[in-house]
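With one protein chain removed, the remaining protein chains of the complex are shown where they sit.
What follows is chain A.
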Amino acid sequence: MISIALENVSKSYQADTPVVKNVDLDIEPGEFVVIVGPSGCGKSTMMRMIAGLERISSGTLRIGGKVANDIPPQHRDIAMVFQNYALYPHLTVAENIGFSLEMRGVSKTERLRRVEVVAHLLQLSDYLHKKPKDLSGGQRQRVAMGRAIARDAKTYLMDEPLSNLDAELRSSMRAEIKHLHRQLKATMIYVTHDQVEALTLADRIAVMNKGVLLQFDTPEKIYDDPASLFVAGFIGSPPMNFIEANCKEGIVQTTKEGTRIPITCPPELEGEDVVVGLRPENGVLSAGDKRMAIEFRGEVMLIETTGSNRNIHAKTATGPLLIVAPRSAAIGLGDNVSIGYNTEDAFLFEKKTGKRIHLS
């Protein structure tokens, strides 16, 4: 277990086009941190800088408090699972898993023992003598994982390790990784573009977009208290509804009929465009008038069954609105409905900057 800290770290591959911008990230020893963000936002670059595979253009990286910018990767005591696995094709599964031990001069008998333990843990015991090309995607993924955990590193980095797996295997591997983290008691940094993975795995989530770290907090805080429009839209499934509105006379207003959003605007936003965010799972659907504080009227356009729930897509005067409703709700296609929200469930953002405005 060791702490990792990035202080004002930036990275440019070409001059003047930074792909990671002034990131500050303080990771506690033993913490499980998930870096999440859309494809191309700089997640892999961040991870590669921590690993030492990419030079840091400016800023400071500290590992265990010590400046680590110039420490070569093999001396950082970091193990990594690569996005494309990067298994050694000429070595068997056992040799792949034991490679890091061999590099450290661990004796052959001890190596074999450790390989067997890891293989057992990852259910690879039957494949130890196969070459990577003879394995399925899921098995390769586990070998990649096994190669990283065969030695006791202080930090483990995982770059989208589950992205190539099917949904079923993904969820079982997710549980496996969480379990591994508890066993290894090591600092873990995990990269994904999948917000569900982030929410289920992380002690803390770092949300990135376009090279900027937008928010770094626990999954609950990120979900309940997103710092910006982007975070609010990115975290949560199905995604948050956004309604464009305007601050007029201290109140959020839309010009559309059948819509009521009685939220007070702070005086400095008078006349500004704002965005109201409403989570689909907080909406209350009724055929008649429920008289909730926030209300939309609309027509049901599409119903998706997700098993326990249904996703109701409604057309309202302010645009499409998605609500998660219990299966029992007696709603049919084409019904005219009223969709209600409590004011406490509404998020307000400044449209220009995407900044969250806290409602008092």
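In this section, a contact is a pair of C-beta atoms (placed from the backbone, for glycine too) under 8 Å apart; a residue touches a chain by one contact, two chains touch by 3 or more; residues count from 1.
The rule is short, and it goes like this: contacts and distances are computed from a predicted model.
*Asks:* Out of "Dibenzothiophene desulfurase", "Spore maturation protein A", "sn-glycerol-3-phosphate transport system permease protein UgpE" or "Acetyl-CoA carboxylase carboxyltransferase component", flag the one the UniProt entry gives for the chain missing from this complex.
*Replies:* Missing chain, UniProt protein name: "sn-glycerol-3-phosphate transport system permease protein UgpE".
*Asks:* One chain is left out of this view; which of A:41, A:61 or A:79 touches it in the full complex?
*Replies:* A:79
*Asks:* Among A:1, A:103 or A:175, choose the residue that contacts the chain missing from this document, as touch is defined above.
*Replies:* Missing-chain contact among the listed residues: A:103.
*Asks:* From the listed residues A:23, A:36 or A:51, report the one that touches the chain absent from this view.
*Replies:* From the options A:23, A:36 or A:51, the contact with the absent chain belongs to A:51.
*Asks:* State which residues belonging to chain A touch the missing partner chain.
*Replies:* 51-53, 72-74, 78-80, 82, 84, 86-90, 99-100, 103-104, 147, 151
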